[in-house]
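A quick write-up on the structure given underneath.
Every protein chain except one is present and positioned as in the full complex.
Chain naming follows the written order as A and B, and within any one chain the residues start at number 1.
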Amino acid sequence: MIEFKLLGIGVLSWMVFLPVLGMIVLLLMPKSAEKYLKYITVGFTSVMVVLAIVMMTIYDPSKAGINSLAGFQFVEKLNWIDIPAYLWDGRIKIEYFLGVDGISFPMVLLTALISLIGAIASFSVKRNEKGYYTMYLFLVSGMMGVFVALDFFLFFVFWEIMLLPMYFLIGIWGGERREYAAIKFFLYTFFGSAFILVVMIGLYFSSKDPETGLHTFNMLTLMDPRTLPADSLFGMLNETWRLLAFVSLFIGFAIKVPAFPFHTWLPDAHVEAPTAISVILAGVLLKMGTYGMLRISWSIFPDGAKYFMVPIAIIAAINIIYGALCAMAQKDFKKLIAYSSISHMGYVMLGMASLTAIGISGAVFQMFNHGTITAVLFLSVGVIYDRAHTRGLNDFGGLANKMPKYFAVLIVAFFASIGLPGLSAFISETFIFIGGFTNHFIRVVAIISMLGIILNAAYVLWTIQRLFFGTLPEKWNGLTDISARELISTVPLLVIVVVLGIFPSYMLDLMKSSVNLLVNFIWGIN
Amino acid sequence: MEIGLTHYLVLGAILFGLGLFAMISRRNAILVLMGIELILNAANINLVAFSRYNGLGVDGQVVSIFVIILAVAEAAIALGIVLNLYNNFATVDIDEANTMKD
Partner (left out) sequence: MEFALQKLPVIVLLIPMLSFLVLAFFGNKIPRGGDWLATTLLFLNLAFSGFILFAFGTAGRYEMNVDWIDLGGAIPGAAKFLAGFQIDALTAVMLVVVNAISAFVHLYSVKYMEGDAKYKKYFSYLGLFTFSMLGLVLTNSILLMYVFWELVGLSSYLLIGFWYEKKAPQEAAKKAFIVNRIGDAGFLLGILIIFLTIGAFTFTDIFAGVEAGKLAGGALTAAGILLFCGAVGKSAQFPLHVWLPDAMEGPTPVSALIHAATMVAAGVYLVARIFVMLSADALTVVTFIGVITAFISATIALTQNDIKKVLAYSTISQLGYMIMAIGVGAYSYGFFHLVTHAFFKACLFLTAGSVIVGMHHIQDIREMGGLRKKMPVTFYTFLMATLAISGVPLTSGFLSKDAILASTLAFAGVNGGITIIVPILAFGVAGLTAFYMFRLLIITFLGEPKNQEKFDHCHESPAQMTIPLIILAVLSFFAFFSLNPFSADSGWFLNMVSMPESILAGTKGAIYHILPLDEFKEHLHHAHNTAMILSLAISGIGILTAFVFYYWKKVNVDKLAESIKPLYNFSLNKWYFDELYDKTAVAFTMGISKLSAWIDNKIVDGIVNGAATVTRGFSKYTGLFDNVFVDGLVNLTGGIVGAFGLLFRKFQTGKIQTYIAFLVFGILILYFVFRVF
């Protein structure tokens, strides 16, 4: 078993709780040290990136994970809550159970990376910095926890924890309608959590660990069909209840993705959130929804995934096309990127709905790529907004000559987002289409979704034209080109985009054994 | 008629009843105190009587002497309070000393 410990504590615990440590440090800093707070935040998130890179060097891609404990890496398993048998039913046992496999590891890398980028992008925050960075680190901790937790209860705790800092970050440091957006975000996602909670509790009471005979929250155990006795609520014979549970979980996760028609919180949240928070939101938070689907819905309810693959593919196709069409009609740069996110997350769902190894590989890869590419796009929106204090696309023009470096950065990011070959999203989108096309149930849906690549190109090119081409309006004569700090936050991401576009194996190799196992598991092939 | 325990106890009860009556009905603080003394002495009679008839040795006498001493101390303190009461209210009527109420 691969382990990596520092000071006797596993690396995943470090990843999750380093930000908490950072919070404590921040809170202890005297008022006079306010200007160092951002550097402390960057420091802590940099350590996370370093740890992530070290993890990558010792990660063993041949181990699959998914439903076997032996296949997970960096596992930490401790008793967390253990209440002996009491008045009610049996003994409650909840574990502090962390581990990564090929599906979560890319997300861990992404989270560490985007957290650092977000911290660098936060330098423009000037109001109540202590509160901001504390909340920011809290958010990072929650996100990281979601991706490494293997106990459903623990997963849910992290899932909920991260809502709170997000609420404050949007509600306090956001734009004009921040309160509306923050409340909408919070309530909407909370609403989704309720669906997840119901299924979680139902699963708990249905389950019976074949070894200990207790109810369990352990996701790996829950995947084992023996854990759910046939006569229990979510047992294999109770098809109706299992499908209902799948739908309920799907709604819960779909709100986070966000899938049509649960997507409307996203544009509002994005438009109002500060730049760094938009980056986190699009870069990591949305992936939690699709990750949750793969880790929980697809794995624990494979029958549901098979049963509902066509409706899910249709929802994905609606996301792709409808998102692109809505993006085309936007006049606000940030809102346009927000809708493009909806469109791109549709690809992820399409790949997952295909239930093929290539489609799911594409989906996981697309999750990573969308994280990096959209982060650059939102950072770029921040760049122009910080200077011009407007995001209206029609207010600009001719920026290409005024801000050539910015033009170069944004044009690479834009072309990456429309899946230009040679850049990473091309591989993932192609894989997703191949996957969707291979599954003959959703083939037609996949073909219709290909309209998306045309529509994406249309609005992106139109945006480039409105921002960069033509003549510069008089009032923007004072604009300065992208600064060194902003380049530091964007260029590394673009380098990743290009490298993964040419050598996608670096990422695909990490996930392939896990994805293959997952697909075999879903189809019941051993 | 042989004088027995019952007679002493009846005497004690009468004394207690008188003392209680004085304590409840009198408004003069001095008289209330006197009622208390009567109750204490009723107790003393009982103690001594039980001591004598129930073969407890001198225990009853010892306790009653204790009570007498206590009564003296109590009387001294209480009279001091009454004196102060009089100084403050120019009366020893306890109904008038109601400034701690409400």
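Some observations on this one:
FYI, a residue touches a chain if its C-beta (ideal position, glycine included) is under 8 Å from a C-beta of that chain, and two chains touch if they have at least 3 such contacts.
Since we're looking at a predicted model, the values are computed, not measured.
Checked against the hidden chain, the listed residues A:49, A:149, A:196 or A:434 yield one contact partner: A:434. The omitted chain makes contact with just one of the residues A:13, A:189, A:232 or A:513: A:513.
Checked against the hidden chain, the listed residues A:22, A:145, A:274 or A:504 yield one contact partner: A:504.
Contact with the chain that does not appear here is found for just one residue of A:358, A:383, A:409 or A:482, A:358. For chain B, the list of residues touching the undisplayed chain reads 20, 23-25, 32, 94-95, 98, 100-102.
Counting the whole complex, the residues of chain A in touch with the unshown chain are 184, 187-188, 260-261, 263-265, 322, 325-326, 328-330, 356-358, 361, 398, 400-401, 415, 420-422, 426-427, 430, 433-434, 437-438, 447, 450-451, 453-455, 457-458, 461-462, 465, 468-471, 504-505, 508-509, 512-513, 515-516, 519-520.
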